[in-house]
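As you look at this complex, bear in mind that one protein chain is not there, while each of the others sits in place.
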Amino acid sequence: MEAKELIARRVAQELKEGYIVNLGIGLPTMVPKFLPTDVHITLQSENGFLGMGPLEGEPQPGVVNAGGIPCGLLPGAAIFDSLMSFALIRGGHVDLTVLGGLQVDQEGNLANWMVPGKMVPGMGGAMDLVSGAKKVVVAMEHCTREGEPRILKRCNLPLTAKARVSMIVTELAVFTIDDGQLVLQETAPGISLEQVRASTEADFVLAEQFHSMSVAA
Amino acid sequence: MEAKELIARRVAQELKEGYIVNLGIGLPTMVPKFLPTDVHITLQSENGFLGMGPLEGEPQPGVVNAGGIPCGLLPGAAIFDSLMSFALIRGGHVDLTVLGGLQVDQEGNLANWMVPGKMVPGMGGAMDLVSGAKKVVVAMEHCTREGEPRILKRCNLPLTAKARVSMIVTELAVFTIDDGQLVLQETAPGISLEQVRASTEADFVLAEQFHSMSVAA
Amino acid sequence: MNKIVEWSEIGPLFRDGMSILFGGFMGVGTPLGLVAALHESKASRLTLIGNDTAAPTTGVGPLVASGQASKVIVSHIGTNPMTGRKMIAGEIEVDLVPQGTLIERIRCGGSGLGGVLTPTGVGTVVEEGKQKLTVNGRDYLLELPLRADIAIIKAKRADRAGNLVYERAARNFNPIIAMAADLVIAEVEEVVEIGEIDPDMVMTPAALVDKVVLSKEL
Partner (left out) sequence: MNKIVEWSEIGPLFRDGMSILFGGFMGVGTPLGLVAALHESKASRLTLIGNDTAAPTTGVGPLVASGQASKVIVSHIGTNPMTGRKMIAGEIEVDLVPQGTLIERIRCGGSGLGGVLTPTGVGTVVEEGKQKLTVNGRDYLLELPLRADIAIIKAKRADRAGNLVYERAARNFNPIIAMAADLVIAEVEEVVEIGEIDPDMVMTPAALVDKVVLSKEL
């Protein structure tokens, strides 16, 4: 299974019936595809609505996702302004957000919005999402393209938010951050503990229920 | 002319074409009746709408003024929640408010919401209105029922807001507060400067354009 | 997901010592069925948070009259002499908050904000015990968030998912309190199917609403 699909499938398991969920761009948007049919979630889009669905038929005026791309509105959707959108986000009304990451560290700090001197796109809504969502899941590949670890003792890129990450899902492993400690919960099928150690700079402990990731093919 | 009508007629002259106006309970609600036909104002009601009009026909569900009394909605009215209602009020989007007063002093302080040990109704929206409206007109009888002055050197009742009153209209006189100074602008028909002085505790100066109040009968 | 529940499920939600945010302005927009259910529940030591205590038999007045409310946080009690009498007798605690400040504090509580700076109340008794900050030469009071255990809401219409639409000035506090409570219960006059409310016309999104109950004919 391709790394991204594996990650998306595993993240999907974190989405529970009735959850209000905000998905970052890129990999996170793949997650709903892998939801069990008996789990119904509501997708929040930070440009101002709840009830985002896939585009079906012709694009409708104003019905776009936070990337400005035409999408669908499911029955029961609700539109609002940006003030309400971020009141929902910051106020803990979003149960879970899934975002990509550049770096995460063992204290639950996340860096995903800029690389000084290289890439300064702006934080958009990411800082609010990470500060406000009840559960913050970072979905990313375990290492950079150059093979450098992304899960660090201490992020060296500018932070998006401090100590707010609840879970990290990569193609190698699942970590949680519990009481300020990084905990290895699962390794991916066929991945050894040693492989995870070799690709991870951060200190971590093994969960009591440490086990192998279970994802349907 | 009865004192209240005189006051209401004079206050009506302060309402200009296009103004957004909030009227307190009691005497202030008489003001619109005395508007010239070529002056159109919009009445804001702090329970959440713009475009209040007189009740015509049967009461409609939810169409009530801030006292809970059925009223009308004029064409072009807009309904909103209490958050927006007070954002409008505090944010300077109300051009003028007319309120009753218990006391006003020469620094533009107003007391109109409680008499310790006697009457503690609560400030409702009055503090926000007086803090936020562009122009605050106090419409009241010049003296208490016991003949005590209400326009004082310094209010001794708990304040509604500090230094926010722009104008005082009574059955004897019109004062403005300019740069922290109380200025007598007009005396009512048949009222002498001496009568005003005798009924006013505050220090005041005469306006350059000091003149007699002009109100149609 | 169907959030419509029977009245029999409502009573057991109320417990002694709870804080309750209520919608309404002089009783208009107050969910009278939910107030009656609170009354019947006999839950005591309640803290009621909303605009006003209306009159003895309207709005939340019955909960003041019954003695169930031990504290109210409101902008106005003048229209309900019962509240004033009980306050003077020491039977109810009354925290008076300017209306615009009250709604901002509730919004903070529901929006993840730590507080807001308002000019309202500067130089009055309202500033007692509060932090005062000067921004661009003007003084402001730091007003802190308010939340409650339960919000009771009145709406005109709900769909089965819990999207709400209000009618006229009965909207008032309702959409804001929906954000600031752990459990949000809406009493509505009409229930429609999911999809029947245009998404642009939803005034409170279903995500904020936990339970919906249909008003009894009163």
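In this document, chain identifiers A, B and C correspond to the written order of the chains, with residue numbering beginning at 1 in each.
Assume a residue touches a chain if its C-beta (ideal position, glycine included) is under 8 Å from a C-beta of that chain, and two chains touch if they have at least 3 such contacts.
Nothing here was measured: the structure is a model prediction, and the numbers come from that model.
Visitor: So which shown chains sit in contact with the chain we cannot see?
Guide: Every shown chain touched by the left-out chain: A, B, C.
Visitor: Using the definition of touch stated at the top, determine which of C:Pro119, C:Gly162, C:Pro175 or C:Pro205 touches the missing chain.
Guide: C:Pro119
Visitor: Touching the absent chain: which residues on chain C qualify?
Guide: Where chain C meets the chain not shown: residues 104, 108, 112-119, 133, 135-136, 138, 140, 142, 144-145, 165-168, 171, 199-201.
Visitor: Contact with the hidden chain only, please: which chain A residues?
Guide: Missing-chain contacts on chain A: residues 45-49, 60-64, 66-68, 73, 79-83, 85-86, 89-90, 109, 119-128, 131-132, 158-163.
Visitor: Since one chain has been left out of the picture, which residues of chain B touch it in the full complex?
Guide: Residues of chain B in touch with the missing chain: 18, 20, 40, 42, 44, 49-51, 73, 75-80, 86-93, 131-132.
Going forward, only the chains that are shown with their structure count from here on.
Visitor: Measure off the straight-line distance from the CA centroid of chain B to the CA centroid of chain C, and report it in whole Å.
Guide: 29
Visitor: Among the residues of chain C, which ones contact at least 2 other chains?
Guide: 107
Visitor: Among all residues of chain B, which ones touch two or more of the remaining chains?
Guide: There are none in chain B.
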